[in-house]
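Please find one structure pasted underneath; my questions will follow.
With one protein chain withheld, the remaining protein chains of the complex are depicted in position.
Chain IDs A, B and C follow the sequence of writing; residue 1 opens each chain.
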Amino acid sequence: MADYTTQELMVSRAAKELKNGDVVFVGIGVPSLAVNLAHRMHAPGLCMIYESGAVGCVPKRLPISIGDPCLVTGSLAVVPMLDVFNLYLQRGLIDVGFLGGAQVDRFGNINSTVIGDYRKPKVRLPGSGGACEIAALAKRVVITIGNSKRTMPERVDFITSPGYLGGGREREALGLKGGPELVITDMGVYRFDPRTRELVLVSIHPGITVEKIQENIGWKVKVASDLTETPPPGPEEIRIIRQELDPQGIFLKSKAV
Amino acid sequence: MADYTTQELMVSRAAKELKNGDVVFVGIGVPSLAVNLAHRMHAPGLCMIYESGAVGCVPKRLPISIGDPCLVTGSLAVVPMLDVFNLYLQRGLIDVGFLGGAQVDRFGNINSTVIGDYRKPKVRLPGSGGACEIAALAKRVVITIGNSKRTMPERVDFITSPGYLGGGREREALGLKGGPELVITDMGVYRFDPRTRELVLVSIHPGITVEKIQENIGWKVKVASDLTETPPPGPEEIRIIRQELDPQGIFLKSKAV
Amino acid sequence: MSKVMTMKDAIARFVRDGDLVVLEGFTHLIPFAAGHEIIRQRKRDLTIARLTPDLVYDQLIAAGCARKLIFSWAGNPGVGPLHGFRRAVEQGKPRPLEIEEYTHFGMVLRFMAGASNLPFLPTRNYPGTDLLRYNPDIRKVKSPYSDEELYCVPALNPDVTIVHAQRADADGNTQVWGLYGVQKEASFASRKVIVTVEEIVESSVIRSDPNRTLLPAPVVSAVVHAPFGAHPSFVQGAYDRDNDFYVKWDTVSRDEAGVQAYLDEWVHGVPDRAAYTKKMEARRRELEADRQMCAPVNYGF
Partner (left out) sequence: MSKVMTMKDAIARFVRDGDLVVLEGFTHLIPFAAGHEIIRQRKRDLTIARLTPDLVYDQLIAAGCARKLIFSWAGNPGVGPLHGFRRAVEQGKPRPLEIEEYTHFGMVLRFMAGASNLPFLPTRNYPGTDLLRYNPDIRKVKSPYSDEELYCVPALNPDVTIVHAQRADADGNTQVWGLYGVQKEASFASRKVIVTVEEIVESSVIRSDPNRTLLPAPVVSAVVHAPFGAHPSFVQGAYDRDNDFYVKWDTVSRDEAGVQAYLDEWVHGVPDRAAYTKKMEARRRELEADRQMCAPVNYGF
């Protein structure tokens, strides 16, 4: 059995989604690892921006929070958050935003606010932070989440960050551009049907079956006619992830699938 | 005859209008000299702000323009112009603004835009710059201008910077606070009637008569019952102006009245 | 005129029960020392606003100082949930906590509107989010230049804002480098501003680099010398973020007893930040920053 973890596979798949020259709004964990991997592999011209205001970061260690001092030292620019949101995000300079959450639904809407009722929460989650504006204003959005009936219900309890809302042209009708283009889970990769805007399974990870995925999602999932297997990370990618990006295995704990 | 010029008298009178601790929006020429004089005499805690974004300036030479590099070197802060207008002026941090112009009228309105018709100007003047917002948003405004029928007509050709508009409560009715409190000319000093908001002559410079002033103003001028003579600059003030502030006599040319 | 005073005096004088209080700093320069003094003086019924409540507000909430929270992301960065915040919201312990929720962009604009003395500022954000159903203060404004409608947020004007900085002079001219967060906007929006600093310097230091000044004296009410005053958050060029503490807080704060024990030892158990720092001297040394100086620039003419 191949020597890589599911998270490493997700990181490598997410990295492949980034083009050289992309300006990327980075979050902590898998997104941060993916962006740093792409930066070292095929996208040296990629520009990392953190919502904390650090631009063009070259972190000398794995950042623990989006405001880690290692993001500032040696960066190309540090700007007020007012500029991050007005001049970078709203102005349209951000090519790719990474988002996660507690729930992602059939149309790519994300919930990171509350499980249950907003006023009487079962579980109160952190809330939007910058997620809502990234979902609304970045050109492309890549989502990472666990594949389960709990985390991928047909409809999220609360739309924190708008995807395609009810599907079809609902998002465009509200004047929103962009939108999610890819969802990467621990079992497979989804894109969005250009017409219905519904999630479509386009690749499954090695060892996973379509049945397994159907058991772990909240609706009858659409499957692409040209369904493929997600390419596993190459040895160089694994080396970079383990030796350079997360040597202490802070985010990518287990080394066995 | 006393050894001081009319301009030196105007500078010293304007300086007396400034309190210690005032945050003052400074212009070039008489205002700049007045503020620097006050700073050296009775208002060491006065804070100078130039619309160019220099705050707490300690110019080592007489600044020729409001963007002179000597305003930056050794200043307490240099800020973007967006902050000057949003965070300092509109926020209400500016206690005193100095304004001049080509015309000042009976209700303290200032014209620095055009003589004649706006679309077919006899003389096209520079325009507002920051004057309109200073007149609208500073807590107090001090005006300096020459006393003549041309420069002090009953109604200005164009209101660049609002004073009390048509007089009475017209300014307040538009939601504007503050307003001009003093007009200093080469012949006298005027305040504003608290009810009619019309200019009232409160002091005349040594050697000037009320008749002389009436001949050099565009309407029947109101004179205060307690009309006084403008106090001449003291020897220390004259020394500072001539030796420290304008040693080359760039703004205060002639040394004889 | 010098505005230097002790933390005790600054909090006693400028923070009153029932005030709208802001302690800002986005992961960087979080004024923990000031937060602890607010707890020590048992201030009550505060409305506390911050983009990320972080541990400093989790502690204020758990200590019962706050009746309402205005925020945009309530988590323990890089670790997990804020248990004090969740207990208050989910179980009303130690007292019910009213919440008013925005997004980061919304909070930044609220401070900027307040700092600019404007009633609101517009944004292209918000279409489609359910936040609109629960926050009636995110409203629509019509552009006078087209048929476009945009959402907007109302100004936020705190009674007092507290920020921590690398250095200030005695008058309050304050300089910051590294992450700026929203301290400038929050401070200009506020009626009173308390600045706590690692170092009080001569004005000549400030004047040697005027472009670094974040806050000018006229907006500052008090200057407090509080070295290590941002721990467990960090100060660029002074000390690193104490990530272990953020992880430990996840355990400490799981029940009210744990929080109380922490407050008894580290807040009520010490008179001030100096004592707190002495008590963890070894840790402080571990967190000390390496030197990586910037290239100086010429301000001459």
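Quick note on the criterion: a residue touches a chain if its C-beta (ideal position, glycine included) is under 8 Å from a C-beta of that chain, and two chains touch if they have at least 3 such contacts.
All of these numbers come straight from a predicted model, not from anything done at the bench.
Colleague: Please pick, from C:2, C:211 or C:251, the residue that touches the omitted chain in the full complex.
Modeller: Within the whole complex, the residue contacting the unshown chain is C:211.
Colleague: Among B:31, B:130, B:167 or B:188, which one touches the chain that has been omitted from the display?
Modeller: B:130
Colleague: Check the options B:21, B:121 or B:232 and report the residue that touches the missing chain.
Modeller: Of all options in B:21, B:121 or B:232, contact with the hidden chain holds for B:121.
Colleague: Kindly state which of the options C:148, C:244, C:265 or C:286 is in contact with the chain not pictured.
Modeller: Residue touching the absent chain, from the options given: C:148.
Colleague: Where does subunit B touch the missing chain, residue by residue?
Modeller: 28, 51-54, 64-69, 72-74, 78-82, 85, 89-90, 113, 118-119, 121, 123-133, 136-137, 158-162, 165, 170-171, 174-176
Colleague: At which residues does subunit A meet the chain that is not included here?
Modeller: Here the touching residues of subunit A are 21, 23, 45, 47, 54-56, 58, 69-70, 72-79, 86-87, 90-93.
Colleague: List every residue of subunit C that touches the chain not included in the displayed model.
Modeller: Counting over the whole complex, subunit C touches the hidden chain at residues 117-124, 137, 139-146, 148, 150, 152, 154, 166, 177-178, 180, 205, 208-209, 211-212, 234, 236-238, 240, 289-301.
Everything below uses one rule, namely that only the chains that are shown with their structure count from here on.
Colleague: Please give the pair of chains with the highest number of C-beta contact pairs.
Modeller: Looking across every pairing, the one with the most contacts is A-C.
Colleague: Please indicate the chain closest to the centre of the assembly, with centres calculated from CA atoms only.
Modeller: C
Colleague: With chain centres set to the mean of the C-alpha atoms, which chain is at the far end from subunit C?
Modeller: So the chain farthest away from subunit C turns out to be B.
Colleague: Taking each chain's centre as its mean C-alpha position, how far apart are subunit B and subunit C in Å?
Modeller: Whole-Å distance between the two chain centres: 41.
Colleague: From the mean C-alpha coordinate of subunit A to that of subunit B, what's the distance rounded to whole Å?
Modeller: Subunit A and subunit B have C-alpha centres separated by 58 Å.
Colleague: Just the number, please: Cα centre separation of subunit A and subunit C in whole Å.
Modeller: The computed centroid separation for subunit A versus subunit C comes out at 29 Å.
Colleague: Could you list the positions in subunit B whose residues touch two or more of the other chains?
Modeller: Expected reply: no residues.
Colleague: Could you say which residues in subunit C touch two or more other chains, in rising order?
Modeller: Correct list: 112, 184.
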